[in-house]
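Notes to accompany the following structure.
Every protein chain of the complex appears in place save one, which is left out.
Chain naming follows the written order as A and B, and within any one chain the residues start at number 1.
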Amino acid sequence: MTVSDVAQLLQIECSDSNESTISGINTLRDAAKGEISFLSDSKYEKELSSTKASAVILPASKSHLLPDNVVALISEEPYLMVAKLSKSFAKPIQSSDIKPIIGENSTVFPTAHIENGVKVGSGCTVMSGVYIGADVLIGDNVTLYPNVSIYRDCVIGNNVIIHSGSVVGSDGFGYAHTKSGEHIKLYQNGNVIIEEDVEIGANTTIDCAVFGSTWIKKGSKIDNLIQIGHNCIVGEHCILVSQSGLAGSTTLGRNVVMGGQSATAGHLSIAPFTTLAARSGVTKSITKGGVYSGFPLMEHKLWLKLQAKLAKILQ
Amino acid sequence: MTVSDVAQLLQIECSDSNESTISGINTLRDAAKGEISFLSDSKYEKELSSTKASAVILPASKSHLLPDNVVALISEEPYLMVAKLSKSFAKPIQSSDIKPIIGENSTVFPTAHIENGVKVGSGCTVMSGVYIGADVLIGDNVTLYPNVSIYRDCVIGNNVIIHSGSVVGSDGFGYAHTKSGEHIKLYQNGNVIIEEDVEIGANTTIDCAVFGSTWIKKGSKIDNLIQIGHNCIVGEHCILVSQSGLAGSTTLGRNVVMGGQSATAGHLSIAPFTTLAARSGVTKSITKGGVYSGFPLMEHKLWLKLQAKLAKILQ
Partner (left out) sequence: MTVSDVAQLLQIECSDSNESTISGINTLRDAAKGEISFLSDSKYEKELSSTKASAVILPASKSHLLPDNVVALISEEPYLMVAKLSKSFAKPIQSSDIKPIIGENSTVFPTAHIENGVKVGSGCTVMSGVYIGADVLIGDNVTLYPNVSIYRDCVIGNNVIIHSGSVVGSDGFGYAHTKSGEHIKLYQNGNVIIEEDVEIGANTTIDCAVFGSTWIKKGSKIDNLIQIGHNCIVGEHCILVSQSGLAGSTTLGRNVVMGGQSATAGHLSIAPFTTLAARSGVTKSITKGGVYSGFPLMEHKLWLKLQAKLAKILQ
């Protein structure tokens, strides 16, 4: 697919007739030559001048900010255009021809399904009903309990344990919205990286990144029924208790503790050594570690004081 | 099983010795000739006179409201009687003798399990560990990721995507309670209908209807770890964010947005174009679209004002 093909597919104007081949979509910052990018939020405007993308979808008013050698694809709805385009670059479920490689002393149960391109290290146990998608890389001494699903391209470090029913790398929840209220899927082409010594409970879901990686750093422990949205980063040695949730693109520093049923909004940054009490709800970034409670969130001490005040109201 | 057999099984009085065969249980409104119905809530009393059921379980005081040709089965605990009876009409897990039909260009992974009576359209992908129950109908270009379970009789529209571990058509959570505190299962004989262009995330659960259908309308997008109770209707182009939940028999209008960890009680109606903020809890029907927050629920503006007032209390 060439830049001109993209313009034609999306029925949008193209600053230059251009036959160079497009290999994928990426952010302004991470796009390489041959990739297409987009500007859907003005806060990324400053990245236009240095992008290496071959073409960028953006509003007419911003096209002058692009370097000379980058083609402008003009749209007032760039995010919607990217979503429509993304299906063309969605990775297939099956791709590689390379038979999976299973390391020494690893056990694969008969009903596990391992796609081509997969490498499983030594000393692993891949139990019944497990699905390992194309090109997944699995380290040594990994245990995948029954009915775990790992989507294509994910990377699982040494000594990781994933309990039954958990899903790693499912599509992030990303859509562009049309004026008439329809939701157009933004196909998610990233992956999930899980570092060594991570344990993941049962029926937890970790979505893949739209571009790049959702990333669980080493030593973190994640309980049952937890949601981790696309492009989140969970720092080293975090503890996430059951039924907690992270909306997309939020970053936890190291040793963050999230209590049961707590949650964060998306695009936040939580300072290292922060403890979020059970049920707390975070809507703003936290810059200083400490113990926080409530929704809206406040320092735990303040929350206790508020509850005391409310109890007085009742007297 | 005849009406007399039913009376004998439940050890209740029958207004008429009747040997007509009963084929199933249904609501007063939807019951056809040959079906049995019941009156467990007086708000449905007005439907007695027009029911087409062959017999109705109801309290003695209401039996005079029935048409002459409908047999009255007298009980002061009609809901409990229906629950006890429902096991006799529970559909078997396997039934049809008709081998499944798989459309052109559809891929079925070897460990998928497809029951008899199933039809899968063209261009579908049915991945490893997927279960498709008896008589399920699946449209074209449907993708079922690994370890999805679809119970019998469900209907899945074109272009639907269901991510790993999600369950469609599991039994609704319905029980009648005895005076000694036991819970008697009301076997759920309905199904789930999912219309075209719906996407469902990972490890989400959508229960079948007790009678009739739980219904997800076209274009709705449902994230991970969401609960949709029996007999809910989700309107067109709704967005349900992770860990939200709908209790039974609630209806969402079109383009309703439910934030993360939000929930509704059962038997509610939510106006089209309503946005429920993350964590909001709905206990009453919403008749006017808008943005709502909190638990108890209020207009989002009011909720912000409340939080400001509470912050002042702390000063």
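Here is the rule we use: a contact is a pair of C-beta atoms (placed from the backbone, for glycine too) under 8 Å apart; a residue touches a chain by one contact, two chains touch by 3 or more.
Predicted model, so just to flag it, every value in this text is computed and none were measured.
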Selected from B:Ser170, B:Ser269 or B:Ser285 as touching the chain missing from the view: B:Ser170
Contact partner of the left-out chain, one of B:Asn203, B:Ser220, B:Asn255 or B:Thr275: B:Asn203
Contact residue for the chain not shown (choose from B:Leu225, B:Val241, B:Met258 or B:Ala277): B:Leu225
Hidden-chain contact residue, picked from the options A:Arg152, A:Lys217 or A:His237: A:His237
Touch residues of chain A, complete complex, unshown partner: 109-111, 125, 127-129, 143, 145-147, 161, 163-165, 199, 201-203, 219, 221, 223-225, 237, 239, 241-243, 254-255, 260-261, 278-279, 307, 310, 313-314
Contact set of chain B toward the excluded chain (per top definition): 93, 111, 113, 129, 131, 147, 149, 151, 165-167, 170-171, 173, 175, 181-183, 185, 203-205, 207, 225, 227, 229, 243, 245, 247, 261, 263, 265, 281, 295-296, 302, 305-306, 309-310
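What we mean here is this: only the chains that are shown with their structure count from here on.
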Mean-CA-position distance for chain B and chain A (Å): 32
